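Every protein chain of the complex appears in place save one, which is left out.
Chain nomenclature is as follows: A and B, assigned in order of appearance, with residue numbering initiated at 1 for each chain independently.
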Amino acid sequence: MENVDLRHVPVVDNHCHGIWRAQNFDDLVSWRRAFTESADPGMPREHAATTVFYRRLIHRLAWFFDCEPEEETVLAARARRDATELVGAMLRAANVEALLLDTGYPPPEEVLPGAELGELGECRIEPMLRLETLMERLAAEHGSLGEVREALVAELDDVRGRGYVALKSIVAYRTGLDVREWSGEEAEASLREFRRAAREGSGRLAHKPLLDTLLHTAFSEAARQEVPVQFHVGYGDPDTDLLLGNPLHLRAVLEKPDYRGMPVVLLHECYPYTREGGYLAAVYENVYLDLSYGIPFLGYGEMLSFTRAALGVAPISKLLYSSDGIGVPELHWMGATDGRRALGQTLGELVAHGELRLSQAEAAGEDVLRGNALRLYRLSG
Amino acid sequence: MENVDLRHVPVVDNHCHGIWRAQNFDDLVSWRRAFTESADPGMPREHAATTVFYRRLIHRLAWFFDCEPEEETVLAARARRDATELVGAMLRAANVEALLLDTGYPPPEEVLPGAELGELGECRIEPMLRLETLMERLAAEHGSLGEVREALVAELDDVRGRGYVALKSIVAYRTGLDVREWSGEEAEASLREFRRAAREGSGRLAHKPLLDTLLHTAFSEAARQEVPVQFHVGYGDPDTDLLLGNPLHLRAVLEKPDYRGMPVVLLHECYPYTREGGYLAAVYENVYLDLSYGIPFLGYGEMLSFTRAALGVAPISKLLYSSDGIGVPELHWMGATDGRRALGQTLGELVAHGELRLSQAEAAGEDVLRGNALRLYRLSG
Partner (left out) sequence: MENVDLRHVPVVDNHCHGIWRAQNFDDLVSWRRAFTESADPGMPREHAATTVFYRRLIHRLAWFFDCEPEEETVLAARARRDATELVGAMLRAANVEALLLDTGYPPPEEVLPGAELGELGECRIEPMLRLETLMERLAAEHGSLGEVREALVAELDDVRGRGYVALKSIVAYRTGLDVREWSGEEAEASLREFRRAAREGSGRLAHKPLLDTLLHTAFSEAARQEVPVQFHVGYGDPDTDLLLGNPLHLRAVLEKPDYRGMPVVLLHECYPYTREGGYLAAVYENVYLDLSYGIPFLGYGEMLSFTRAALGVAPISKLLYSSDGIGVPELHWMGATDGRRALGQTLGELVAHGELRLSQAEAAGEDVLRGNALRLYRLSG
């Protein structure tokens, strides 16, 4: 069984985050924190370095820095590099054609500005708008629910014209993917609760009737403009209730005929719900499945496993490469390397099974790594 | 690792549907519609042809028609064949011993009559009774709930005597697999709602208290006569809420001692809930797991994957081959080919692992492809 060679295909990273300006780490523990979704102190101290992901990372970095594959040696070699030079070198080694950035996190002041990142990485930068961040601001600034919704419509009136290629929702982290329809009264009461909490210091929008209601407003705009909406689904930090992170909870939204014009992108292969996500992409014309190879932090075998499942269930035209990289350039770089390899191996298996010809497999690889994203986000124009 | 050779074993297709009389398609889009569970117009137009399933289909048909493996060429070659001749050729190529037909869908007037199908395919045809179709008719024709139930008991008094080898329920598509017990009043109210909806033009029985209550009546009859009941579980068109399609929702029915005489067949390997279905087959003596290789529309890797999981958890004596083929003969034919291959490869792995001797593996293959079904549905007699 021979792998399909995708090593020279540039990637359009359909979902990632900014990279920190500062790339220095005080010690091993703070460095390891970049490679776990856990906030518990014991994780970087005792466990995060024992994941297969982290072991692979150290081996790859030893190769990149041409040093011994030991954690301390690698981190010392890394510390000798200039931060922006390192970011550029890794992005260029990743052969990135475009990065679609969720600019809602990390905070803008912590990360390299888009223009600089694009120059360093010799790639296009396309920002995406995180809905919850915008909604939190508008819900704080405006009076009645009607006014908040009006302001939201105004902000979203021309998403592409304002420079965004997509919207992004983290409702799975807040109140679950089962976005419902609420009465005006319920939503108003929820807004009042949000305000009360905000006055007490917590401006975090996790008030279900309010958040759901505002999301419906955003979905209408997205559908009207045919702008994709990305949803965090599945694996994430423990803030998310993974039971409610099952993409099948999106059913009510997907079944609504009014939203059929809104492409829905399920992020992170919905891990571990990849088959469920692939099923949705197979039965709803507007559902797409993002295959993310940086985060979640997985062994290569798990990546192979979700890649095989996704390609086995969903139309290939619905699959999109990403890294979900954040903070350090390693994730963008490892993701691109691992994604090409896992996809190339899986496509090689399809050729060996007699399901694809080699030329079809190569075209499929290119579609998943970049072509599908160029079309979906209208980047070619 | 050598595959166990099952190429010459005839299959008893334990669950499939009728094949359309008319096999002509106006264009690519209407043809592709036979290979997606989606009703969205964009799916056959843009995505359905990019599934690995569809790519495999085109390759196989090119071999069957001896033409170039291009979609248009294959469809043109197919159009040159007489419809009934094509159906017969494919069924015979599939080497089918018996087809167990859910006659509830497609509508009888659209499909080849059983007798003709059997003649064309040189195989036995065994009809199964779709419960919801019968119940809809009886609930419309009869007066009180008591009368409806009485009529149902009368219709089901001798299932085998009336020519059916099994009952089939699509409750997963209607109100979910969590069939509950309702008070008489709740069921009566539900019947009234069903009638009101029927008068307004919708005779679809999706009224949970009524449907559940009638199903309990049917289950009692099935248990008394030891007639198997098949349940659609898992993957299907978006009509189904896949969260409620998890076979574990059947627990209340399975735990009821009165129903222990009723063999329960979980269809479509409960995809993606194969392990959950296999678990039920491992702990309830009356639960069987159907392995369907036509629908869901999967890549070969996914078929291998569910076959391995099923054989790894459930007793082999509980596993039954099917295609779930419907409308076109391709699904019956591909299912048989893929099923033999995936099963043969998985059994070969068990031999290589030292778990089965070759003779045991061959016998296991024959049991899954036909023997278990012959026994369960009492077809040998």
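Structural remarks
Heads up, the rule we're going with is that a residue touches a chain if its C-beta (ideal position, glycine included) is under 8 Å from a C-beta of that chain, and two chains touch if they have at least 3 such contacts.
Just so it is clear, the structure is predicted and the values come from calculations on it, not from any experiment.
Listed residues A:61, A:96, A:298 or A:356: the one in touch with the omitted chain is A:298. Per the touch definition above, the residue from B:316, B:343 or B:373 contacting the chain not shown is B:316. Counting the whole complex, the residues of chain B in touch with the unshown chain are 246, 248-249, 251, 254-255, 260, 275-276, 279, 282-286, 308-309, 311-318, 346, 349-350, 353-357, 360, 364. In the full complex, the hidden chain is touched by chain A at residues 36-38, 40-43, 46-52, 55-56, 59, 69, 235, 237-238, 241-243, 271-272, 296-302, 305.
In the analysis below, only the chains that are shown with their structure count from here on.
Rounded to whole angstrom, the centroid-to-centroid distance between chain A and chain B, based on C-alpha atoms, equals 37 Å.
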